[in-house]
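Only one protein chain is missing from this complex, and each of the others stays in its spot.
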Amino acid sequence: MKRADRAPALSCEDLWSGYGDIVVLRGVSLSVSAGSVHVVLGRNGAGKTTLASTLAGLLPTAKGRITYNDRDITRLAPHVRSRLGIQLVQEGKRVFRQRTVEANLVLGGYGVSLSRDVTRQRIEEVFELFPALAEFGRRRAGELSGGQQQMLAIGQALIAGPQVLILDEPSAGLSPLMVDAVFSAVAKLRAENIAIILYEQMVERALEAADHVTVLDEGEIVVAGTVAEVGREEIVRDAYFGRRPR
Amino acid sequence: MTTVWYGLSDGAIYALVALGFDIILTASGILNFAQGAVVMFASFIGYQTLSQMHLPIVVAILICAVIGGVIGGLTEIIAIWPLSLGHRWHATHTELITTVGVATILTGLAGLKWGYNPLSVPFPGSQTTIPLLGGRILPLGLAMILIAIATGVSLHFWTHRTRVGMACLAASEDRQAAALRGINVRRLAFGSFVAAGVLAGVAGILTGPITYSLPTLGDTLTLSGFVALAAGGFGSYLGSIIGGLLTGLVASLAARSIGANYQQMVVFALLLCILLVRPSGLLSQKELRRA
Partner (left out) sequence: MRRLRRTASDVLDGKWGIAWPLLIAVAALAAPWMVNQFWVGQILLIATYSLIVSGLVLSFGYAGELQFAQIAMFAVGAYLSGILAVHGITDILLLCLIAGLAAGLVGLGLSAIALRLGGWGLGMSSFFLVLIVPDAVTVLSRWTGGYYGLSAIPYPRLLGLQLGNRGIYLFAIAALICWIAFNRNVVLSRYGGIFRMVRESPILAGTVGVSPRRVKIIAYALGAFPAGVAGTIYAFTYQYVASSTFSLDASIAIVAAAILGGSESLYGAVVGATLLQLGPFGLNSFQQYSVLIYGAFLVFVAIVLRSGLSGIGTTLCRRAARWIRPAPAPASAPVLVTASGLVLDTVADPSPPTAPAATAASTGHAGAEEADLTTPEASAPHVLAERPLFVDGVSKAFGGVRALDDVDLTAPAGAITALVGANGSGKTTLLNVISGVIVPDAGSVRLGDAALPLGSPHRIARLGVARTFQTPSIPRGMTTWQVAASGRVGAARVGLLSSGFRLPAARRAHAEDVESAEAALALVGLTDVAQAQAASLPLGSRRLLEVARGICSGASLFLLDEPASGLAPHELDRLAAVLRALRDRGIAVLVVEHNFRFLSDIAQTVYVLHLGAVLARGEPSAIAQNDEVAASYLGYNRKQAPRT
């Protein structure tokens, strides 16, 4: 069975969401399957972060459904979704700055109650994936550079052994080398059968890594499909800048 | 020197209130105005169990602890939890009003049941002062100081060493991120209210003998505890110990050197100095979040 045909791990249908009175998402539907990468593109304000927050449970859903492995999770609290295997890495490198790197990673596994040994093992795996973190184990997370904090944030999410990983602009503000590290990590995770939703500004890199792509504008889907169908740059560029496809 | 000892033992009470503040603040980001009122209420329970019902001291302390915990839990359920429906992630003014409401309810209940005249709570331990380092202090007072220090230090180590404690620290830093990592922030908040309630319960029965039981005690304890909190740093357990002892000391010295009527004003001046000059307190990096 081709990857694209597998049942979706995480999907949302006709999702409406926003902040208080302000409606941001207007009827967004998308899905991602295990072992595939779904990239969501769009300008600032188009609703990407709102979508990420809603999928993770930080924002309430006004209308629509979110399904995870055939289970309706629309009303579940964020920590419950996290424990079920959905991990969100928010934009802005939100690690616990006052705590050490190791403590941060251990906290990543809080929800799934790992034994000491398993935690230790997974921390080692994260250090393998991001060697730069290994030497900073005992330092406070706030002392790390932006790129390292971003890697730590991703590492936190990985400790919990997620089935679905949502990455919100992981490459923002990173140097080219770090960006490479992030994208190679994404590729590796895809190979390990994790479903990945990726929000990005860097269109070209993202399209290289993706199986599916969705473009959001003003909270609505403008373009969606497999990379093969949609990947043509002009369409994406047009959609990105707000012009509807002809 | 006796002045110093009295100041420190009063300060121990403030420190215990401040520690209660810290527990709740760390886990839920809320300042529980009713903390001092719970201490006050427990002191009345102490009066009731010791003086009226003649129960053994250990049983009385246990009862106070339980009642304190129950009040704390109820506070969270009635006055805090309903406000967070709707996915808010930051505490605001409204909690100030509701916790003031809870404090007022407790004051009213105490006044109804026991009246507004000061009641004396029996002393656990000896009534005579013991000489120490040139001054005199009640054994209970000394015990309070030690209990406050021990409690603060234990809390400090607990949060930094245990899993749940680390989760509390994480939640106090960034609630959203903590929730995403699988931490049930609501349950932490609830637990913190109960724990702070238990602490207030025990503190109350020990405070009663020193300060007398009076319904209006609640608000004064809350405010003095707040000064202790501000002095030591919001959320810092070790800081609260120091802040509490410092506040008690300042108040006592002021009363002795300038006059009892100036005591509160000096403490108020201390509060203003701290808040305006170093809002994060002596030992903490956090400033109290603007609502």
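Labels A and B are assigned to the chains in the order they are written; within every chain, residues are numbered from 1.
Going forward, a residue touches a chain if its C-beta (ideal position, glycine included) is under 8 Å from a C-beta of that chain, and two chains touch if they have at least 3 such contacts.
Every value quoted in this text rests on a predicted model; they were computed, and no experiment measured them.
Peer 1: Which of A:38, A:122 or A:205 touches the chain that is not shown?
Peer 2: Checking each option in A:38, A:122 or A:205, the one touching the absent chain turns out to be A:205.
Peer 1: Of B:1, B:112, B:130 or B:153, which residue touches the hidden chain?
Peer 2: B:112
Peer 1: Quick one: say which of B:78, B:130 or B:146 touches the chain that got left out.
Peer 2: Of the listed residues, the one touching the omitted chain is B:78.
Peer 1: What is the set of subunit A residues that contact the non-displayed chain in the whole complex?
Peer 2: Residue positions of subunit A that touch the missing chain: 20, 43-45, 145-146, 172-173, 176, 179, 200-205, 218, 233, 237, 241-243.
Peer 1: Need a quick check: the contact residues on subunit B for the chain that isn't drawn.
Peer 2: Touching the chain left out of view, subunit B contributes residues 31, 78-79, 82-83, 85, 92-94, 96-98, 100-109, 111-112, 216, 219-220, 223, 226, 230, 259, 261-265, 268, 271-272, 275-276, 279, 288-291.
The rule we apply is simple: only the chains that are shown with their structure count from here on.
Peer 1: Express in whole angstrom the distance between the two chain centres, defined as the mean CA positions of subunit A and subunit B.
Peer 2: 42
Peer 1: Which residues, counting only subunit A, touch subunit B once they are in their complex?
Peer 2: Residue list for subunit A touching subunit B: 56-60, 77-79, 82-83, 87-88, 90, 94-99, 103, 106-108, 110-112, 156, 160.
Peer 1: If you look only at subunit B, which of its residues touch subunit A in the complex?
Peer 2: 86-87, 89, 163, 166-167, 169-170, 173-174, 176-186, 285
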